[in-house]
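Working notes, beginning with the structure itself.
The complex appears here minus one protein chain, its other protein chains still in place.
Coming up: chain A.
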Amino acid sequence: MEKNSKRNLIITLATIGIISALVLTFVYEWTTPYIEANQAKAQKQAINEVLPNVEEVEEVEKNGNIFYEGYDANGNQIGVAFQNSGGGYNGMIEVMIGVDLKDNKIYKISVLNHQETPGLGARITEPEFKSNFENKNFGDYQVVKTPPKKETEVQAIAGATISSDSMTEIIEEGLDIVTSAYGGGN
């Protein structure tokens, strides 16, 4: 039989396709538990980072968003952590935000995922930038390029204004989500 006959071409490609699909099915089955565990671990770490002295975390769904309510050792609610994401300079930025809903303050923020430029936008993960939001009242934040004078001012990372703007927007949007889910900021 001719090697380049139509039948032979179809058989060759189908066989390779089937073998490849089989191999990848096993690889997928094998790696998925590890990948999910890694993601869960990263998320748990982020929650512990943004809620101070949290002992227990409860997952709650409100308005289609998932919130993590944190309780201290005595069972008092200390705050709520939640994820929000938005477009950055190179791709999506995912942020975990921890808030104190009694005083309407941000505790801390943590960056879960981002693809910003190393050395520039990637510095959104560094304490120096994150401290811009720590212990701040909810409000409209303005990104400035000089050391901040007002509480609502956020100092942009030099050379990474877009990343700084995106972070500020993601956080502002997140605060709207959490206040509307928990009853208009009371």
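We adopt the following convention: a contact is a pair of C-beta atoms (placed from the backbone, for glycine too) under 8 Å apart; a residue touches a chain by one contact, two chains touch by 3 or more; residues count from 1.
Going forward, contacts and distances are computed from a predicted model.
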*What is the missing chain called in its UniProt entry, if the choices are "Methionine/alanine importer small subunit", "Ion-translocating oxidoreductase complex subunit E", "Spermidine/putrescine import ATP-binding protein PotA" or "ABC transporter permease"?*
"Ion-translocating oxidoreductase complex subunit E"
*Touching the absent chain in the whole complex: find that residue among A:Gln77, A:Thr117 or A:Thr179.*
A:Thr117
_Touching residues (missing chain, whole complex) on chain A_ = 3-4, 8-9, 12-13, 16-17, 20, 23-24, 27-28, 30-32, 34-35, 38, 42, 91, 113, 115, 117-120, 159
